[in-house]
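Note that this complex is displayed minus one protein chain, with the remaining chains in position.
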Amino acid sequence: MDKPLLDIRNLKIEATAYPPGEPPRHVVLVEDVSVSVQKGRVLGLIGESGAGKSTIGLAAMGYGRGGVRLTGGEILLNGRDIRGADVGVLRSLRGREVTYVAQSAAAAFNPAKRLMEQVIETTLLHGVMGRAEAEARAVELFRKLGLPNPETFGARFPHQVSGGQLQRAMTAMALCPKPELVVFDEPTTALDVTTQIDVLAAIKEAIHDTGVAALYITHDLAVVAQVADDILVLRGGKRVEYGTTDQIINSPQEAYTRALVSVRSINHVEKPLAPSILSVAGVTARYKGTTFDVLKNVTVDLAPGQTLAVVGESGSGKSTLARVITGLLPATQGRITFNGRVLSPDLASRSKDDLRELQMIYQMADTAMNPRQTVGTIIGRPLEFYFGLKGEARRQRVQDLLDQIEMGKGYIDRYPAELSGGQKQRVCIARALAAKPRLIICDEVTSALDPLVADGILKLLLNLQAQEGVAYLFITHDLATVRAIADRIAVMFRGAVVRYGSKTEVLTPPFDDYTDLLLSSVPEMRLGWLEGVLQTRKMESAGN
Amino acid sequence: MKMPLSALLGLIFTGAFFLAAIFADVLAPYPLDAAVGKVWEAPSATYWLGTDTIGRDILSRLIYGGQITIFVATASSLLAFSLGSILGFTAATQGGLVDQVLSRLVDLMMAIPSLIIALVVLVVLPRSLITLILLMGLLDATRVFRLSRAVAMDIAVMDYVEAARLRGERQSWIIFREILPNALSPLVAELGLRFIFAVLFISTLSFLGLGIQPPLADWGGMVQENKDGLIYGKSAALMPALAIAVLAISVNLVADWVLSRTTSLKGGRGG
Partner (left out) sequence: MPPVLVLVTQRIALGLLLLLAVSVVIFAGTEALPGDVAQAILGQSATPEALANLRESLGLNQSPVTRYFQWIGGVLTGDLGVALTNGQDIGQAIAQRMGNTIFLAACAAAISVPLAILLGLVAARYAGRWPDKVISGITLSTISLPEFVAGYFVIYLLTQVFPIFQPVAMIFPGMTFWAKLHAVALPVIVLVLVVLAHMMRMTRAAILNVMQSAYIETAELKGLGPMAVIWRHALPNAIAPIVSVVVINLAYLVVGVVVVEVVFSYNALGKYLVDHVAKRDLPVVQAVGMIFAAVYIGLNILADVVSIVANPRLRHPK
C-alpha cells in the first residue's frame, strides 16, 4: 500500500480558556485522534460544533488558531512530522504543499487588493511558477470553477463580487500552487442552498481534475456524502467512527453516527384543511424610504393547531412577513385577520389580548433573552404581564413550563449564559408558551443549532402542538425541516408567494421553476445525488 | 471580588482624596488663607508641605482646594452624566426627528473644542461656582450623550428588546428594565472618565485665571500662584500639580478596571 499523504497519529490538541472573572482553564480540544489520507482521496471530517473538526483541519497545516496548541501525537505530511516543527519549515509547506479554503471567503480576502494578486501570491512566493504562468493558471482555474469572465475576473476587488464567487475564487487560490492537500473548512455553509449546489459541484470537479487530496470539513452529512471518499465522524474531540462514504451513509455502526444519518427523518402526517385562525390577504409592504415592495400581494392561511411553513432563501421576504404579521412593519395594502378579528396593521394600536395570543420565537436564542435576567424572570414576565401572576403561584407555573419543555428542576435561577444552545431555545419556547398563545411565529428557530439538537427542538415543538393546540407559522430555509413539521407550505421568492398549498401538493411535481430549483438543490443523504442533479440540469438546459 | 493591584491602589487613593475633601475642616491644620509662615518655606514639621507664595500653609490649601475641585468636578460630572444619558437614551429609543435634532445639536457643540467654547463664553459670564458647574456640565453632557446613545442603540436592536415591545411593554419599562441594566457597565466607567475630565478642565481654567476665583483655593489656581517659585528652585507649585496627577491616574485605573469587567458580569453585554 502507498504511504499516506497525510498520516495523523494519536493527535492531541489543547488550549487555555479564559472565562472572564475566573482563573484560566485548561481545555482538551482533540484527544487521541488517528486518521490518514491517501494521495488523491477526499476525507470528510464531520461532526457538530465543538467536535474539533476545524481544529484538526488547521492542525494538518501545523496551525493552531488563537491560543490552540498541538501538544501530542504526530502529524506526518509526506512522511515528515510537522507537529512541533520549526516555524520556517511550516511556512515553507503552507501555501505550497497544503492550502486552505476558509468558511467565510468574504472575510478571508484582503479588501484592499485585487483578487488576481491574492490568488497567485503563494505561487509566486514559493517559486512554483513565474508570474505569467501563474496568471494563466489562475485564469484557467477561474474558468474551471465556473466564474464569469475568467480573463478579467482577477482584476476585481473582493467587494465587487458575490459570496458564491468569492468562495470559488478562494478555491482557485488554494489550487493555484498545485498543492498536494487542500483543507476545505465548511466552504459552503454560509451560502444559500441554490448557490451551494453550484459551488459544491465546482469544487468536486476541481478536485477531480487536479487529482489533489482534500480534507472536507462540514457539519452537514448530506453535503459531505457528495464529495468525500472516506468519512471520519468526530464528537467532542474524539473519533467516533471511520469508513468509506458508502459504509458510513448506508451502514453506520455507532449509535451517534446512526443518529446523524437519520436526522430530519421525522415524518409528519399533514392535517386536513380547516377554517383559518390566521388569514393573510393580499398583503403588500415596503420599508419606509425605499422604492420597492418587499412583500407583494401575499395571501396565506393557517388553521388552528396546524403548521404553515414559509420557505425561501435570503431576500425572499419570509422574515418580513413575520414582521408585518406582528405589526412591526405595517402593511401598505391588504389585511390580516386573526382569531376572527382584523388585526390593526400597527403594533401600537393592538389590544393586549391580540398581542398575547400571537407570540414569536427567534433564530438566535442568545440575543433573544436579556442576559441580565434569570430564566425564572424571563419566563415569568409574560405570566405577570398578561395574567397578573405573582410570587409563589408564578414560580410554580414557571416550573410547570420548564417541565413541559423537558428541562426539569434547577434552572429557575440560572442565567442564559449558563445554558447550552438547545436549552436557550427551549427557554424561549417556554416564554412564548407562558402567554397561552394561539399562534407562535417560529423565525428560523432551528437554523443556528446543530442537527441533533435541532431535531430535539422540532420534536418538542410537535409535542407541544399536540398538547396545547397552538398553531405555528414556521419560517425556514431548510426543506428537510419543512417535511418534518409542516401541514401547509408557502414557497416565497423575492417577496411573492410562488407556490402554496398542502404539504403533499407543494412537494409533488410538476413544479414552477423556482420551487424546482430550490427542491433539487437540497442535498440528500445518498451517494451520487450531486451527479444526478447536475445531469438532470444539463439535460434540461440542453433540451431548451 | 478580585481586583488587580493597580485598580485597588486607584480605589484607595480615590477614596483618600474624597474623604479628605469631605472632612476638610477637620483635617486641615491651618485656615485656608491665613499667612502663617514665611514665603516659600521648605517642607518642615510645622508646615508639612511648606508654605506658598504669600506664606500660607500648602497642605491646608491643598486640602481645601481639593474640597472645591472635587466638589465642582463631582457636581458637573453628575450633571453631565444625568443630562447626557437621559437625552442619549431618549434619542436612541425614540429615533426619528427627536434623534436627528439632538444628534445634530450635539455634533455642533462637539465640533468646537471645549476649551475654546469655555474661553469664549467666560468673557462675559460671571465667574462663579454655579456658572462653572453649569458650563462644564453642559459641555461634557455632549460626550455622555454620544456614548449612551450608541450603547442604547446597540442594545435596542437586540431581539429581547423587540420581544418586550411585541409583548406590549411600555416604553419606560423597556428603557429601565431591559436596556438600562445592560448599559450600566460602560456608563459607570464613563462617569469615572467624565469626572477626571472635569477635574482637569476646572484645574486648567483656574490655572488660566478664569476658573475658581480667590479667596477660594483650587489646585489649578495654586499652581498658577506658585509658578514663579520654580525659577528659584522652590517646588511649591509641584504639590498641587502632583495632587491633580495622582487623582486623575487613580480614577483612571478604577474606570479601566470597571470597563474590563463589562463582559464578565453575569451575561454582560455580549462577550
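Just so it is clear, A and B label the chains in written order, and each chain counts residues from 1 on its own.
Please note the rule applied: contacts are C-beta pairs under 8 Å (C-beta built on N, C-alpha and C of every residue); 3 or more make two chains touch, one makes a residue touch a chain.
These figures come from a predicted structure and were not determined experimentally.
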Sole contact to the chain not displayed, among A:108, A:224 or A:506: A:108
From B:39, B:78, B:122 or B:259, residue that would touch the chain that is not displayed: B:122
Of A:26, A:159, A:288 or A:409, the one touching the omitted chain in the full complex: A:159
Of A:92, A:149, A:420 or A:467, the residue in touch with the unshown chain: A:92
Missing-partner contacts on chain A, residue numbers: 58, 61, 63, 65, 90-96, 99-100, 102, 104, 107-113, 121-122, 125-126, 157, 159-160
Chain B, residues in touch with the chain not shown (by the definition above): 107-109, 111-117, 119-126, 196, 200-201, 203-204, 207-210, 220, 223, 227, 230-231, 233, 235, 237-238, 241, 244-245, 248-249, 252
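Criterion: only the chains that are shown with their structure count from here on.
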Centre-to-centre distance between chain B and chain A (centres being mean Cα positions), rounded to whole Å: 49
For the chain B and chain A complex, residues of the former touching the latter: 2, 158-160, 162-163, 165-169, 178, 181-182, 261, 263-269, 271
List of chain A residues in touch with chain B within their complex: 20-21, 326-328, 347, 350, 352, 355-356, 359-360, 362, 364, 367-372, 381-382, 385, 415-417, 431, 435
